[in-house]
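All protein chains of the complex are present and in place, except for one that has been dropped.
Moving on to chain A:
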Amino acid sequence: MAFTKASKDQKYDRQLRLWGDHGQEELENAHVCLINSTASGTEILKNLVLPGIGAFTIVDGHKVSGEDVGNNFFLSNNSIGRCYKTSRALIVAQSCFPEKLLDNDPEFFHRFTLVIGVQLPESTCLRLGSVLWNANIPFLVCRTYGLVGYMRLVVKEHTVIESHPDNALEDLRLDQPFAELKNHIQSYDLEGMGKKDHSHTPWIIIVAKYLEKWFSEHNFQFPKNYKEKEAFKQLIRQGILKSEKGTPEDEENFEEAIKNVNTALNPTKISSGVDDIFNGEQCNDITSQTPTFWVMTRAVREFVHNDGGGNLPVRGSIPDMIADSEKFITLQNIYREKAMQDASVVSKHVESLLQSVGKPSESISEQDIKLFCKNAAFLRVVRCRSLAEEYSVETVNKDAITSCMDSADGEMVLYLMLRSVDRFYQQHSRYPGVYNYQVEEDISKLKLCVNSLLQEYSLNVNVKDDYIHEFCRYGASEPHTVASFLGGSAAQEAIKIITRQFVPFNNTFIYNAMSQTTATFQL
């Protein structure tokens, strides 16, 4: 490609700030397969080409029609009647139907980082789902149907180290200060220090000092309930310096301390989510095939049990706070150094795990281990059920469907309608209501499909006639704005899968353009 590193940095600057250079590298090394370049498909494609996905293969056997050009930004009216092709980055066009590839060369799909299937009929979708499930290749199913958007993610196990949670709690260890932190807190003498120092002492130190005071007066118990926390805040407030007249001085750092009491007193503990990950099967049985994520998880688990006193490695970051530079930087370095220490202990565990399965210790870099430790509290593992499980009568998620149908006008009815029109297609080789004259007569036919669907899965729910009418009205249309909404949504999920950053949905997403609402179900 013609772009230099510098020009790529410039072009991708706004997104590099979200997923970093390493995330960008993953995108550029990815090879995505798109099946069907309808409006939805090309919108997804555009939203992946723009951020720099390395390579695409488009599989589509359809010939371009007039209505395709009407809703698709990437087709011109000169292309009507021809097979679709595009030019941008490295795009390979495979002019055939996916069914043919499934018949003759299913391993064709094994080369891809991710396969995105758009507007697929049910049978093709299930066949492809099975091939990809067995080959462990993530599969993203997308469709636009009238004013409804649908996505289904199918991935056996997707691990995320950098989930970038929106509102992460700090890791301050005020309830269990490690030795170096304790010593550092000791080095402060709030009562004896001058005014300037007093007003520029970090709130972490202030809370720690007053906690010590509280302990000595409350039998070494933490402030537990609202009343006690308020009393604790008062205790801190009393520590604010007073002027000669007896009025409290303006000490913003003390105000910060008071404001942060509630979160500062959160007990240091491992979340249940991370606990579950520690107890995962892959964590127990480390072999030479075990992915890096699980080796590091196991190493951290070892750390937690042997070195961390039940706690994760210290994260090492603290929020900004009113303080003079020296006090803040010194305090920050206490946390940073502890984090580094903990990470190197984890590193030893990683090394011995790798050794035990005959792999060189270089196979997992120090950098990766440090990143893992920093994010240890935010690890996520997404496991989606297969399409086979979703569609099988034995394993269908009846509970989810039935309970969601309690709100009869929620998004679940739209899911059931999509399944019903698929049934219709199977029986009649077409979708309902495509032509005006079909709309009325297809309603009763579609209703039969709905009923047979509900019966087959023993779903004791009621689908209002209005939705059956509406789905006939849609005539399997693919209006551009709905396709575009889906295009943006799907592209970002694809980016999450490829970069392994941020957390993908699990596993069914429905968009209702009539009400501008969405829902996610785990089916």
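As a convention for this text, a residue touches a chain if its C-beta (ideal position, glycine included) is under 8 Å from a C-beta of that chain, and two chains touch if they have at least 3 such contacts; residues count from 1.
Rule of thumb we're sticking to: contacts and distances are computed from a predicted model.
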item: Candidate names "NEDD8-activating enzyme E1 catalytic subunit", "Hemoglobin subunit beta", "Adrenodoxin, mitochondrial" or "Auxin-responsive protein"; UniProt protein name, chain not shown; value: "NEDD8-activating enzyme E1 catalytic subunit"
item: Candidate in contact with the missing chain, chosen from A:Gly41, A:Pro138, A:Pro223 or A:Gly487; value: A:Gly487
item: Options A:Leu211, A:Ile240, A:Val274 or A:Ala323, residue touching the unrepresented chain; value: A:Ala323
item: Among A:Arg17, A:Lys227 or A:Lys245, the residue in touch with the chain that has been omitted; value: A:Arg17
item: Chain A residues touching the omitted chain (full complex); value: 1-2, 7, 9-18, 39, 43, 46-47, 49-52, 65-67, 69-80, 84-96, 100-101, 104-105, 108, 146-147, 163-166, 200, 320-326, 328-329, 332, 436, 439, 465-467, 469-470, 473-475, 477-482, 484-485, 487-489, 491-493, 495, 502-506, 509, 513-518, 520
